[in-house]
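Take a look at the structure set out below.
A single protein chain has been removed from this complex, and every other one stays in its place.
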Amino acid sequence: MDIDTETQQQNLTTQIVTPGSAITSDPAFMRGHGTFGEHGTIYSSVAGVVERINKLVSVRSLKQRYSGEIGDIVVGRITEVASKRWRVDVNSRQDAMLLLSSINLPGGIQRRKSESDELQMRSFFAEGDLVFAEVQSYFADGALSLHTRSIQYGKLRNGTFVSVFPQLVPRSRSHFHTLPCGVDVVLGVNGYIWVSKHVPAAKVEANAEHIYSNKNEEISETERESIARVANCIQLLNRLYVKITDTTIIFAYEASLGHAVKDLLTMDIATDLAHAVNSRLAQQG
Amino acid sequence: MTSLILSPAEQDFITRGVEGGFRADGRGSLDRRQVTLRTNMISQANGSARCRMGHLNVGTDVLVGIKAEVNTWTPGEPDNIGSIVCNVECSPSAAQEFEGRGADELNIELTQLLDRILNGPQSGICLEKLCIIPKQAYWVLHIDALVLDVKGGIVDTLIWATRAALLSTKLPRVVVESIEDEDGNLQSEFDVVDDAEDQIAVEGVNNLPLTVTFNQIGKRYVIDASEQEEAATQARITVAVSPSMDICAVQKSGILRGFSPSLLTEILHTACKIAREEFSRFKDTFAAVLSNQSSNEANTGSTFLGAF
(Lines give C-alpha, C1' and ligand atoms only; values in the text may rest on other atoms or scores of the structure.)
Protein backbone atom coordinates (compact mmCIF):
# COMPACT_ATOMS: atom_id res chain seq x y z
CA MET A 1 0.00 0.00 0.00
CA ASP A 2 1.26 3.48 -0.83
CA ILE A 3 -0.10 6.76 0.42
CA ASP A 4 1.20 9.08 -2.24
CA THR A 5 -1.94 10.18 -4.03
CA GLU A 6 -4.76 12.30 -2.71
CA THR A 7 -7.46 9.68 -3.02
CA GLN A 8 -5.45 7.14 -1.13
CA GLN A 9 -4.88 9.62 1.64
CA GLN A 10 -8.63 9.89 2.05
CA ASN A 11 -8.82 6.20 2.66
CA LEU A 12 -6.11 6.24 5.24
CA THR A 13 -8.37 6.68 8.22
CA THR A 14 -10.22 3.50 7.55
CA GLN A 15 -7.21 1.51 6.46
CA ILE A 16 -6.40 -1.33 8.82
CA VAL A 17 -2.87 -2.69 8.72
CA THR A 18 -1.24 -5.60 10.53
CA PRO A 19 2.29 -6.11 11.86
CA GLY A 20 4.92 -6.27 9.15
CA SER A 21 2.81 -4.68 6.43
CA ALA A 22 4.46 -1.89 4.46
CA ILE A 23 2.81 1.54 4.71
CA THR A 24 4.95 3.73 2.48
CA SER A 25 8.42 4.02 1.01
CA ASP A 26 8.09 7.75 0.37
CA PRO A 27 11.10 9.32 2.13
CA ALA A 28 9.04 12.45 2.84
CA PHE A 29 7.15 10.70 5.62
CA MET A 30 8.30 10.39 9.19
CA ARG A 31 7.48 7.38 11.28
CA GLY A 32 5.39 7.71 14.44
CA HIS A 33 3.95 5.32 17.02
CA GLY A 34 3.18 1.79 15.88
CA THR A 35 5.59 1.89 12.95
CA PHE A 36 9.22 1.14 12.25
CA GLY A 37 11.57 1.75 9.35
CA GLU A 38 13.67 -0.75 7.45
CA HIS A 39 15.58 -0.12 4.21
CA GLY A 40 13.73 3.12 3.56
CA THR A 41 10.25 1.65 3.99
CA ILE A 42 7.86 2.36 6.85
CA TYR A 43 6.19 -0.76 8.23
CA SER A 44 3.42 -1.18 10.75
CA SER A 45 4.36 -2.89 14.02
CA VAL A 46 0.81 -3.32 15.34
CA ALA A 47 -2.68 -4.10 14.07
CA GLY A 48 -4.58 -0.88 13.79
CA VAL A 49 -5.67 2.15 11.84
CA VAL A 50 -3.18 4.23 9.85
CA GLU A 51 -3.18 7.89 10.84
CA ARG A 52 -1.37 10.77 9.20
CA ILE A 53 -0.74 14.17 10.69
CA ASN A 54 1.16 16.27 8.16
CA LYS A 55 4.20 14.15 7.38
CA LEU A 56 3.98 11.96 10.45
CA VAL A 57 2.59 8.48 9.85
CA SER A 58 1.51 6.40 12.79
CA VAL A 59 -0.67 3.35 13.42
CA ARG A 60 -3.20 3.53 16.20
CA SER A 61 -3.73 0.14 17.75
CA LEU A 62 -7.37 -0.67 18.45
CA LYS A 63 -6.65 -2.32 21.78
CA GLN A 64 -3.65 -1.48 23.86
CA ARG A 65 -2.56 -0.37 27.29
CA TYR A 66 -2.49 3.33 28.06
CA SER A 67 0.51 5.29 26.88
CA GLY A 68 0.69 8.67 28.53
CA GLU A 69 1.11 12.18 27.22
CA ILE A 70 1.95 15.28 29.21
CA GLY A 71 -1.20 17.06 30.30
CA ASP A 72 -3.34 13.87 30.40
CA ILE A 73 -5.89 13.62 33.16
CA VAL A 74 -5.71 10.17 34.76
CA VAL A 75 -7.13 8.14 37.60
CA GLY A 76 -4.63 5.86 39.30
CA ARG A 77 -4.34 3.46 42.20
CA ILE A 78 -1.44 3.70 44.66
CA THR A 79 0.57 0.47 44.59
CA GLU A 80 3.48 1.38 46.84
CA VAL A 81 4.59 4.10 49.22
CA ALA A 82 8.27 4.63 48.54
CA SER A 83 10.83 7.19 49.59
CA LYS A 84 9.39 10.67 48.94
CA ARG A 85 7.18 9.24 46.22
CA TRP A 86 4.24 6.97 45.53
CA ARG A 87 4.05 4.37 42.78
CA VAL A 88 0.72 4.54 40.98
CA ASP A 89 -0.94 1.97 38.71
CA VAL A 90 -2.30 3.87 35.71
CA ASN A 91 -2.96 0.91 33.38
CA SER A 92 0.29 1.63 31.58
CA ARG A 93 3.41 -0.36 30.85
CA GLN A 94 4.96 0.70 34.13
CA ASP A 95 3.78 2.37 37.30
CA ALA A 96 3.64 6.16 37.29
CA MET A 97 5.29 8.19 40.04
CA LEU A 98 3.71 10.78 42.25
CA LEU A 99 6.40 12.75 44.04
CA LEU A 100 5.78 14.09 47.52
CA SER A 101 6.74 17.47 46.09
CA SER A 102 3.96 17.18 43.48
CA ILE A 103 1.02 17.15 45.87
CA ASN A 104 -0.74 19.86 47.79
CA LEU A 105 -0.04 19.52 51.47
CA PRO A 106 -2.97 19.75 53.85
CA GLY A 107 -3.67 23.22 55.10
CA GLY A 108 -4.80 24.59 51.78
CA ILE A 109 -2.13 27.24 51.45
CA GLN A 110 1.20 26.52 49.81
CA ARG A 111 3.80 25.71 52.40
CA ARG A 112 7.23 24.12 52.42
CA LYS A 113 7.25 20.42 52.99
CA SER A 114 8.94 19.26 56.13
CA GLU A 115 10.51 16.06 57.36
CA SER A 116 7.34 15.20 59.24
CA ASP A 117 5.49 15.14 55.90
CA GLU A 118 7.88 12.43 54.72
CA LEU A 119 7.13 10.38 57.81
CA GLN A 120 3.39 10.62 57.41
CA MET A 121 3.15 9.98 53.67
CA ARG A 122 0.72 7.14 54.27
CA SER A 123 -1.71 9.57 55.84
CA PHE A 124 -1.90 11.36 52.48
CA PHE A 125 -2.04 8.35 50.17
CA ALA A 126 -1.80 4.69 51.17
CA GLU A 127 -1.73 1.51 49.09
CA GLY A 128 -5.07 0.98 47.36
CA ASP A 129 -6.07 4.65 47.41
CA LEU A 130 -7.42 6.12 44.20
CA VAL A 131 -6.01 9.38 43.00
CA PHE A 132 -7.14 11.89 40.38
CA ALA A 133 -4.06 13.47 38.81
CA GLU A 134 -2.46 15.08 35.80
CA VAL A 135 0.60 13.87 33.91
CA GLN A 136 3.31 16.44 34.54
CA SER A 137 6.38 15.02 32.82
CA TYR A 138 8.28 11.88 31.94
CA PHE A 139 11.20 10.40 33.79
CA ALA A 140 14.24 9.40 31.80
CA ASP A 141 13.13 5.74 31.75
CA GLY A 142 9.73 6.68 30.30
CA ALA A 143 7.75 6.45 33.55
CA LEU A 144 5.09 9.12 33.97
CA SER A 145 5.36 11.71 36.69
CA LEU A 146 2.01 12.88 38.07
CA HIS A 147 0.92 15.88 40.07
CA THR A 148 -2.20 16.69 42.08
CA ARG A 149 -1.52 20.36 42.63
CA SER A 150 -5.03 21.65 41.94
CA ILE A 151 -8.08 21.75 44.13
CA GLN A 152 -10.06 19.38 41.91
CA TYR A 153 -7.31 16.72 41.87
CA GLY A 154 -6.44 14.50 44.79
CA LYS A 155 -7.99 11.59 46.62
CA LEU A 156 -11.21 10.08 45.27
CA ARG A 157 -14.14 9.40 47.58
CA ASN A 158 -17.91 8.87 47.66
CA GLY A 159 -18.24 6.46 44.79
CA THR A 160 -17.19 3.53 42.71
CA PHE A 161 -14.44 2.60 40.27
CA VAL A 162 -14.87 1.35 36.68
CA SER A 163 -12.08 0.21 34.38
CA VAL A 164 -12.55 0.51 30.58
CA PHE A 165 -10.50 0.25 27.39
CA PRO A 166 -8.34 3.42 27.29
CA GLN A 167 -9.01 3.75 23.55
CA LEU A 168 -12.64 4.56 24.36
CA VAL A 169 -11.88 7.67 26.38
CA PRO A 170 -10.88 10.46 23.99
CA ARG A 171 -8.66 13.31 25.15
CA SER A 172 -10.82 16.40 25.56
CA ARG A 173 -10.93 19.80 27.26
CA SER A 174 -12.58 18.49 30.37
CA HIS A 175 -12.40 15.10 32.05
CA PHE A 176 -14.40 16.01 35.11
CA HIS A 177 -18.14 16.19 34.55
CA THR A 178 -21.15 16.75 36.74
CA LEU A 179 -24.00 14.91 35.04
CA PRO A 180 -27.60 16.21 35.13
CA CYS A 181 -28.53 13.27 37.36
CA GLY A 182 -26.34 14.69 40.13
CA VAL A 183 -23.40 12.33 39.69
CA ASP A 184 -19.77 13.35 39.18
CA VAL A 185 -17.57 11.37 36.81
CA VAL A 186 -13.83 11.58 36.30
CA LEU A 187 -12.98 10.11 32.90
CA GLY A 188 -9.30 9.23 33.15
CA VAL A 189 -7.81 8.94 29.65
CA ASN A 190 -5.99 5.87 30.94
CA GLY A 191 -9.31 4.03 31.05
CA TYR A 192 -9.84 4.31 34.80
CA ILE A 193 -13.08 6.05 35.67
CA TRP A 194 -14.45 7.29 38.97
CA VAL A 195 -18.19 7.71 39.47
CA SER A 196 -19.27 9.51 42.62
CA LYS A 197 -21.85 11.59 44.43
CA HIS A 198 -21.81 15.24 43.34
CA VAL A 199 -20.05 17.46 45.85
CA PRO A 200 -20.29 21.22 45.08
CA ALA A 201 -16.97 22.93 44.39
CA ALA A 202 -17.52 25.42 47.21
CA LYS A 203 -17.79 22.58 49.69
CA VAL A 204 -14.61 21.00 48.36
CA GLU A 205 -12.73 24.23 48.87
CA ALA A 206 -14.13 24.69 52.34
CA ASN A 207 -12.82 21.27 53.25
CA ALA A 208 -9.26 21.93 52.16
CA GLU A 209 -8.06 20.79 55.58
CA HIS A 210 -9.43 17.33 54.89
CA ILE A 211 -8.27 16.71 51.35
CA TYR A 212 -6.68 13.43 52.41
CA SER A 213 -9.60 12.19 54.49
CA ASN A 214 -10.86 8.66 53.82
CA LYS A 215 -14.36 9.39 55.06
CA ASN A 216 -17.24 9.35 52.62
CA GLU A 217 -20.11 11.79 52.89
CA GLU A 218 -23.61 10.54 53.67
CA ILE A 219 -24.93 9.02 50.44
CA SER A 220 -28.69 8.67 50.16
CA GLU A 221 -30.45 5.73 48.58
CA THR A 222 -31.43 7.71 45.46
CA GLU A 223 -27.88 9.03 45.07
CA ARG A 224 -26.59 5.50 45.39
CA GLU A 225 -28.96 4.31 42.71
CA SER A 226 -27.89 7.11 40.32
CA ILE A 227 -24.22 6.29 40.89
CA ALA A 228 -24.88 2.59 40.20
CA ARG A 229 -26.87 3.43 37.08
CA VAL A 230 -24.10 5.66 35.69
CA ALA A 231 -21.44 3.07 36.55
CA ASN A 232 -23.42 0.32 34.82
CA CYS A 233 -23.97 2.54 31.76
CA ILE A 234 -20.19 3.11 31.50
CA GLN A 235 -19.67 -0.63 31.94
CA LEU A 236 -22.02 -1.48 29.08
CA LEU A 237 -20.60 1.20 26.75
CA ASN A 238 -17.18 -0.31 27.40
CA ARG A 239 -18.25 -3.90 26.73
CA LEU A 240 -19.92 -2.90 23.48
CA TYR A 241 -16.95 -0.74 22.51
CA VAL A 242 -18.74 2.61 22.30
CA LYS A 243 -16.81 5.86 22.92
CA ILE A 244 -17.15 7.00 26.51
CA THR A 245 -17.77 10.74 26.88
CA ASP A 246 -20.13 12.79 29.05
CA THR A 247 -22.53 12.82 26.05
CA THR A 248 -22.63 9.04 25.51
CA ILE A 249 -22.97 8.46 29.26
CA ILE A 250 -25.94 10.84 29.44
CA PHE A 251 -27.53 9.22 26.36
CA ALA A 252 -27.09 5.76 27.86
CA TYR A 253 -28.39 6.95 31.21
CA GLU A 254 -31.53 8.47 29.71
CA ALA A 255 -32.18 5.42 27.53
CA SER A 256 -31.73 3.14 30.54
CA LEU A 257 -34.37 4.75 32.75
CA GLY A 258 -36.99 2.20 31.75
CA HIS A 259 -34.93 -0.65 33.21
CA ALA A 260 -33.92 -1.57 36.73
CA VAL A 261 -30.27 -0.75 37.45
CA LYS A 262 -29.27 -4.37 37.96
CA ASP A 263 -30.71 -5.40 34.59
CA LEU A 264 -28.49 -3.02 32.63
CA LEU A 265 -25.67 -5.56 32.70
CA THR A 266 -27.56 -8.29 30.87
CA MET A 267 -26.41 -8.69 27.29
CA ASP A 268 -29.76 -8.06 25.58
CA ILE A 269 -30.55 -4.81 27.35
CA ALA A 270 -26.94 -3.60 27.11
CA THR A 271 -26.94 -4.21 23.35
CA ASP A 272 -30.21 -2.29 22.94
CA LEU A 273 -28.92 0.64 24.96
CA ALA A 274 -25.62 0.81 23.06
CA HIS A 275 -27.63 0.81 19.86
CA ALA A 276 -29.80 3.65 21.14
CA VAL A 277 -26.71 5.68 22.04
CA ASN A 278 -25.18 5.16 18.60
CA SER A 279 -28.35 6.19 16.78
CA ARG A 280 -28.70 9.34 18.87
CA LEU A 281 -25.10 10.19 18.04
CA ALA A 282 -25.82 9.62 14.37
CA GLN A 283 -28.85 11.96 14.55
CA GLN A 284 -26.70 14.70 15.98
CA GLY A 285 -24.44 14.19 12.99
CA MET B 1 -9.37 -14.07 46.30
CA THR B 2 -7.01 -12.07 44.15
CA SER B 3 -4.79 -9.28 45.38
CA LEU B 4 -7.06 -6.35 44.59
CA ILE B 5 -6.68 -3.71 47.31
CA LEU B 6 -9.52 -1.23 47.70
CA SER B 7 -9.23 2.26 49.08
CA PRO B 8 -10.94 2.88 52.45
CA ALA B 9 -13.49 5.06 50.62
CA GLU B 10 -14.38 2.21 48.23
CA GLN B 11 -14.59 -0.24 51.14
CA ASP B 12 -16.97 2.06 52.93
CA PHE B 13 -19.07 2.69 49.82
CA ILE B 14 -19.45 -1.07 49.20
CA THR B 15 -20.10 -1.86 52.86
CA ARG B 16 -22.78 0.77 53.32
CA GLY B 17 -24.37 -0.29 50.05
CA VAL B 18 -24.55 -3.90 51.21
CA GLU B 19 -25.93 -2.88 54.60
CA GLY B 20 -28.58 -0.82 52.84
CA GLY B 21 -29.48 -3.70 50.51
CA PHE B 22 -28.35 -1.91 47.33
CA ARG B 23 -25.04 -3.14 45.92
CA ALA B 24 -22.59 -1.14 43.78
CA ASP B 25 -23.89 -2.76 40.56
CA GLY B 26 -27.52 -2.28 41.56
CA ARG B 27 -28.13 -5.85 42.71
CA GLY B 28 -29.93 -6.75 45.92
CA SER B 29 -28.07 -8.91 48.41
CA LEU B 30 -29.51 -12.18 47.06
CA ASP B 31 -29.29 -11.40 43.33
CA ARG B 32 -26.95 -13.41 41.15
CA ARG B 33 -25.06 -12.47 37.99
CA GLN B 34 -25.65 -14.02 34.60
CA VAL B 35 -24.35 -17.50 33.92
CA THR B 36 -23.08 -18.95 30.64
CA LEU B 37 -22.73 -22.71 30.28
CA ARG B 38 -21.62 -25.18 27.61
CA THR B 39 -20.94 -28.88 27.87
CA ASN B 40 -19.13 -31.62 25.95
CA MET B 41 -16.59 -29.40 24.28
CA ILE B 42 -13.54 -31.51 25.09
CA SER B 43 -13.53 -34.41 22.68
CA GLN B 44 -10.85 -36.50 24.40
CA ALA B 45 -12.66 -36.36 27.75
CA ASN B 46 -15.61 -38.48 28.93
CA GLY B 47 -17.39 -35.34 30.02
CA SER B 48 -16.68 -31.64 30.08
CA ALA B 49 -18.18 -28.22 30.71
CA ARG B 50 -17.26 -24.56 30.75
CA CYS B 51 -19.09 -22.14 32.98
CA ARG B 52 -18.80 -18.40 33.41
CA MET B 53 -20.56 -16.25 35.99
CA GLY B 54 -20.49 -12.51 35.56
CA HIS B 55 -21.86 -9.40 33.91
CA LEU B 56 -21.66 -8.87 30.13
CA ASN B 57 -19.44 -11.89 29.46
CA VAL B 58 -16.80 -10.83 31.96
CA GLY B 59 -16.69 -13.12 34.92
CA THR B 60 -15.25 -16.11 36.68
CA ASP B 61 -14.53 -18.69 34.02
CA VAL B 62 -13.96 -22.39 34.72
CA LEU B 63 -13.27 -25.25 32.31
CA VAL B 64 -13.75 -28.80 33.60
CA GLY B 65 -12.69 -32.02 31.89
CA ILE B 66 -13.54 -35.48 33.23
CA LYS B 67 -11.65 -38.58 32.22
CA ALA B 68 -12.62 -42.06 33.32
CA GLU B 69 -9.91 -44.67 33.74
CA VAL B 70 -9.97 -48.30 34.81
CA ASN B 71 -7.81 -48.90 37.85
CA THR B 72 -6.58 -52.23 39.18
CA TRP B 73 -7.61 -52.85 42.76
CA THR B 74 -4.76 -53.06 45.24
CA PRO B 75 -5.07 -54.45 48.76
CA GLY B 76 -5.98 -51.79 51.28
CA GLU B 77 -8.43 -50.05 49.00
CA PRO B 78 -12.17 -50.41 49.58
CA ASP B 79 -13.46 -53.66 48.05
CA ASN B 80 -16.37 -52.59 45.96
CA ILE B 81 -16.44 -48.91 45.12
CA GLY B 82 -14.91 -46.68 42.47
CA SER B 83 -13.29 -43.37 43.18
CA ILE B 84 -13.27 -39.71 42.24
CA VAL B 85 -10.03 -37.74 42.06
CA CYS B 86 -10.25 -33.95 41.91
CA ASN B 87 -7.70 -31.44 40.76
CA VAL B 88 -8.23 -27.69 40.46
CA GLU B 89 -5.71 -25.39 38.84
CA CYS B 90 -5.93 -21.61 38.74
CA SER B 91 -4.30 -20.18 35.65
CA PRO B 92 -2.09 -17.09 35.83
CA SER B 93 -4.46 -15.66 33.21
CA ALA B 94 -6.84 -15.12 36.13
CA ALA B 95 -4.35 -13.20 38.26
CA GLN B 96 -0.66 -12.46 37.98
CA GLU B 97 0.08 -13.81 41.44
CA PHE B 98 -0.96 -17.29 40.26
CA GLU B 99 2.25 -17.48 38.23
CA GLY B 100 4.65 -20.30 38.96
CA ARG B 101 3.71 -21.79 42.31
CA GLY B 102 1.71 -18.75 43.34
CA ALA B 103 -1.63 -20.52 43.06
CA ASP B 104 -0.57 -23.66 45.00
CA GLU B 105 -2.37 -22.76 48.19
CA LEU B 106 -5.61 -21.77 46.49
CA ASN B 107 -5.42 -24.84 44.22
CA ILE B 108 -5.15 -27.12 47.23
CA GLU B 109 -7.98 -25.36 49.03
CA LEU B 110 -10.30 -25.64 46.02
CA THR B 111 -9.26 -29.22 45.25
CA GLN B 112 -9.95 -30.29 48.83
CA LEU B 113 -13.29 -28.51 48.87
CA LEU B 114 -14.34 -30.18 45.63
CA ASP B 115 -13.19 -33.52 46.98
CA ARG B 116 -15.13 -33.02 50.21
CA ILE B 117 -18.29 -32.29 48.25
CA LEU B 118 -17.94 -35.08 45.67
CA ASN B 119 -16.12 -37.98 47.29
CA GLY B 120 -18.61 -39.62 49.57
CA PRO B 121 -22.29 -40.36 49.99
CA GLN B 122 -23.06 -36.61 50.22
CA SER B 123 -22.32 -36.23 46.49
CA GLY B 124 -25.19 -38.53 45.58
CA ILE B 125 -22.97 -40.30 43.05
CA CYS B 126 -23.29 -44.04 43.37
CA LEU B 127 -19.66 -45.02 43.95
CA GLU B 128 -20.63 -48.72 44.09
CA LYS B 129 -21.69 -48.52 40.46
CA LEU B 130 -18.18 -47.37 39.59
CA CYS B 131 -16.85 -50.70 40.79
CA ILE B 132 -16.31 -53.10 37.89
CA ILE B 133 -15.27 -56.29 39.71
CA PRO B 134 -14.91 -56.20 43.48
CA LYS B 135 -11.31 -56.50 44.63
CA GLN B 136 -10.19 -56.45 41.03
CA ALA B 137 -11.01 -53.37 39.00
CA TYR B 138 -12.89 -50.11 39.33
CA TRP B 139 -13.48 -46.78 37.55
CA VAL B 140 -11.64 -43.65 38.60
CA LEU B 141 -13.20 -40.37 37.54
CA HIS B 142 -10.49 -37.76 37.19
CA ILE B 143 -12.07 -34.32 37.51
CA ASP B 144 -9.67 -31.67 36.28
CA ALA B 145 -10.73 -28.04 36.53
CA LEU B 146 -8.92 -25.11 34.98
CA VAL B 147 -9.82 -21.66 36.30
CA LEU B 148 -9.21 -19.22 33.44
CA ASP B 149 -10.54 -16.05 35.02
CA VAL B 150 -11.53 -14.93 38.51
CA LYS B 151 -14.06 -12.16 39.02
CA GLY B 152 -15.56 -13.28 42.32
CA GLY B 153 -17.51 -16.40 43.25
CA ILE B 154 -14.91 -18.96 42.22
CA VAL B 155 -16.36 -21.86 44.26
CA ASP B 156 -19.94 -21.53 43.00
CA THR B 157 -18.74 -21.35 39.38
CA LEU B 158 -16.46 -24.34 39.90
CA ILE B 159 -19.33 -26.42 41.27
CA TRP B 160 -21.66 -25.39 38.45
CA ALA B 161 -19.06 -26.40 35.87
CA THR B 162 -18.29 -29.67 37.65
CA ARG B 163 -21.94 -30.58 38.02
CA ALA B 164 -22.58 -29.89 34.33
CA ALA B 165 -19.48 -31.87 33.34
CA LEU B 166 -20.53 -34.86 35.46
CA LEU B 167 -24.04 -34.74 34.02
CA SER B 168 -22.53 -34.88 30.54
CA THR B 169 -20.11 -37.69 31.40
CA LYS B 170 -20.52 -40.96 29.53
CA LEU B 171 -18.68 -44.14 30.52
CA PRO B 172 -18.05 -47.01 28.14
CA ARG B 173 -20.14 -50.07 28.96
CA VAL B 174 -18.26 -52.88 30.65
CA VAL B 175 -19.08 -56.56 30.12
CA VAL B 176 -18.15 -58.82 33.00
CA GLU B 177 -17.80 -62.56 32.44
CA SER B 178 -17.38 -65.12 35.18
CA ILE B 179 -15.73 -68.46 34.42
CA GLU B 180 -15.18 -71.35 36.75
CA ASP B 181 -11.55 -72.44 36.78
CA GLU B 182 -10.20 -75.94 37.35
CA ASP B 183 -10.40 -75.59 41.12
CA GLY B 184 -14.03 -74.58 40.98
CA ASN B 185 -13.33 -70.96 41.88
CA LEU B 186 -15.20 -68.24 40.09
CA GLN B 187 -12.88 -66.06 38.01
CA SER B 188 -14.18 -62.79 36.64
CA GLU B 189 -12.95 -60.99 33.57
CA PHE B 190 -14.16 -57.78 32.03
CA ASP B 191 -14.18 -56.13 28.65
CA VAL B 192 -14.60 -52.43 27.95
CA VAL B 193 -16.94 -52.00 24.99
CA ASP B 194 -15.37 -49.59 22.54
CA ASP B 195 -18.50 -48.09 21.01
CA ALA B 196 -19.38 -44.41 21.19
CA GLU B 197 -23.06 -45.30 20.87
CA ASP B 198 -22.98 -47.80 23.70
CA GLN B 199 -22.19 -45.61 26.70
CA ILE B 200 -23.81 -45.04 30.03
CA ALA B 201 -24.20 -42.06 32.33
CA VAL B 202 -22.71 -41.92 35.80
CA GLU B 203 -25.35 -43.09 38.25
CA GLY B 204 -26.62 -40.57 40.76
CA VAL B 205 -25.36 -37.39 39.10
CA ASN B 206 -28.79 -35.82 39.39
CA ASN B 207 -28.34 -35.84 43.17
CA LEU B 208 -25.19 -33.71 42.97
CA PRO B 209 -25.24 -30.63 45.20
CA LEU B 210 -24.74 -26.99 44.27
CA THR B 211 -23.04 -24.44 46.49
CA VAL B 212 -24.10 -21.03 47.70
CA THR B 213 -21.31 -18.77 48.95
CA PHE B 214 -22.10 -15.95 51.36
CA ASN B 215 -19.77 -13.01 51.85
CA GLN B 216 -20.16 -11.01 55.00
CA ILE B 217 -19.58 -7.32 54.36
CA GLY B 218 -20.22 -5.00 57.29
CA LYS B 219 -23.25 -6.18 59.20
CA ARG B 220 -24.90 -8.00 56.29
CA TYR B 221 -24.03 -10.58 53.67
CA VAL B 222 -24.38 -11.03 49.91
CA ILE B 223 -24.23 -13.99 47.56
CA ASP B 224 -22.36 -14.18 44.24
CA ALA B 225 -19.96 -11.43 45.30
CA SER B 226 -18.11 -9.42 42.67
CA GLU B 227 -14.34 -9.02 42.70
CA GLN B 228 -14.60 -5.69 44.55
CA GLU B 229 -17.07 -7.10 47.04
CA GLU B 230 -14.73 -10.01 47.77
CA ALA B 231 -12.00 -7.49 48.49
CA ALA B 232 -14.31 -5.87 51.07
CA THR B 233 -15.34 -9.22 52.59
CA GLN B 234 -14.63 -9.98 56.22
CA ALA B 235 -15.81 -13.57 56.33
CA ARG B 236 -16.96 -16.08 53.77
CA ILE B 237 -18.99 -19.24 54.08
CA THR B 238 -19.78 -21.81 51.41
CA VAL B 239 -22.77 -24.10 51.87
CA ALA B 240 -23.31 -27.12 49.61
CA VAL B 241 -26.92 -28.21 49.35
CA SER B 242 -28.30 -31.31 47.63
CA PRO B 243 -31.47 -31.29 45.51
CA SER B 244 -33.26 -32.93 48.43
CA MET B 245 -32.22 -29.95 50.60
CA ASP B 246 -29.63 -31.80 52.66
CA ILE B 247 -26.66 -29.67 53.60
CA CYS B 248 -23.67 -31.62 52.24
CA ALA B 249 -20.74 -29.45 53.19
CA VAL B 250 -20.07 -26.19 54.96
CA GLN B 251 -16.84 -24.31 54.82
CA LYS B 252 -16.10 -20.99 56.43
CA SER B 253 -13.06 -19.01 55.44
CA GLY B 254 -11.84 -15.48 55.95
CA ILE B 255 -10.06 -14.58 59.12
CA LEU B 256 -11.22 -11.06 59.72
CA ARG B 257 -14.33 -11.94 61.61
CA GLY B 258 -16.43 -14.80 62.94
CA PHE B 259 -20.11 -15.27 62.26
CA SER B 260 -22.44 -14.95 65.17
CA PRO B 261 -24.46 -18.16 65.69
CA SER B 262 -27.72 -16.35 64.95
CA LEU B 263 -26.40 -15.01 61.65
CA LEU B 264 -25.15 -18.50 60.82
CA THR B 265 -28.62 -19.97 61.37
CA GLU B 266 -30.07 -17.31 59.12
CA ILE B 267 -27.44 -18.03 56.45
CA LEU B 268 -28.04 -21.80 56.48
CA HIS B 269 -31.74 -21.19 56.16
CA THR B 270 -31.22 -18.74 53.28
CA ALA B 271 -28.80 -21.18 51.64
CA CYS B 272 -31.56 -23.75 51.25
CA LYS B 273 -33.93 -21.19 49.78
CA ILE B 274 -31.30 -19.93 47.30
CA ALA B 275 -30.21 -23.48 46.45
CA ARG B 276 -33.78 -24.34 45.48
CA GLU B 277 -33.75 -21.41 43.02
CA GLU B 278 -30.27 -22.34 41.82
CA PHE B 279 -31.30 -25.93 41.06
CA SER B 280 -34.13 -24.73 38.88
CA ARG B 281 -31.83 -22.18 37.19
CA PHE B 282 -29.26 -24.93 36.63
CA LYS B 283 -31.89 -27.26 35.21
CA ASP B 284 -33.15 -24.62 32.75
CA THR B 285 -29.66 -23.54 31.72
CA PHE B 286 -28.52 -27.13 31.27
CA ALA B 287 -31.59 -28.04 29.22
CA ALA B 288 -31.02 -24.99 26.99
CA VAL B 289 -27.39 -26.02 26.51
CA LEU B 290 -28.40 -29.53 25.46
CA SER B 291 -31.02 -28.36 23.00
CA ASN B 292 -28.68 -25.76 21.47
CA GLN B 293 -25.77 -28.09 21.08
CA SER B 294 -25.80 -29.61 17.64
CA SER B 295 -25.51 -33.37 18.04
CA ASN B 296 -22.42 -35.03 19.48
CA GLU B 297 -19.88 -32.81 17.73
CA ALA B 298 -17.39 -32.38 20.54
CA ASN B 299 -15.03 -29.52 19.89
CA THR B 300 -12.91 -27.66 22.42
CA GLY B 301 -12.97 -24.69 20.12
CA SER B 302 -16.73 -24.28 20.22
CA THR B 303 -16.59 -22.09 23.32
CA PHE B 304 -13.62 -20.10 22.05
CA LEU B 305 -14.33 -19.87 18.31
CA GLY B 306 -18.05 -19.28 18.63
CA ALA B 307 -20.08 -17.13 20.97
CA PHE B 308 -19.70 -17.82 24.68
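By written order: A and B. Residues from 1 in each chain.
Note that in this section a contact is a pair of C-beta atoms (placed from the backbone, for glycine too) under 8 Å apart; a residue touches a chain by one contact, two chains touch by 3 or more.
We take it that contacts and distances are computed from a predicted model.
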Which of "non-specific serine/threonine protein kinase", "Amidase domain-containing protein", "Ribosomal RNA-processing protein 41" or "Multifunctional methyltransferase subunit TRM112" matches, in UniProt, the chain that is not displayed: "Ribosomal RNA-processing protein 41"
Residue among A:V81, A:L179, A:L240 or A:M267 that touches the chain left out of view: A:L240
Residue touching the undisplayed chain, where the options are A:T24, A:S102 or A:Q167: A:Q167
Missing-chain contacts mapped onto subunit B: 42-45, 48, 57-58, 61, 63, 65-67, 69, 87, 89, 91-94, 96, 99-101, 142, 144, 146, 148-149, 151, 300-301, 304-305
Interface residues of subunit A (partner: the chain not displayed): 14, 16, 18-20, 34, 36, 43, 45-49, 61-65, 79, 87, 89, 93-95, 141-143, 167-168, 240-243, 247-248, 277-278, 281-282, 284
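Definition applied: only the chains that are shown with their structure count from here on.
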Centre-to-centre distance between subunit B and subunit A (centres being mean Cα positions), rounded to whole Å: 38
Contact set on subunit B toward subunit A in their complex: 5-10, 12-14, 16-17, 20, 22-28, 31, 33-34, 55-58, 228
Contacting residues of subunit A [partner subunit B, same complex]: 77, 127-130, 155-161, 214-216, 219, 221, 224-225, 228-229, 231-232, 235-236, 239, 260-262, 264-267, 270
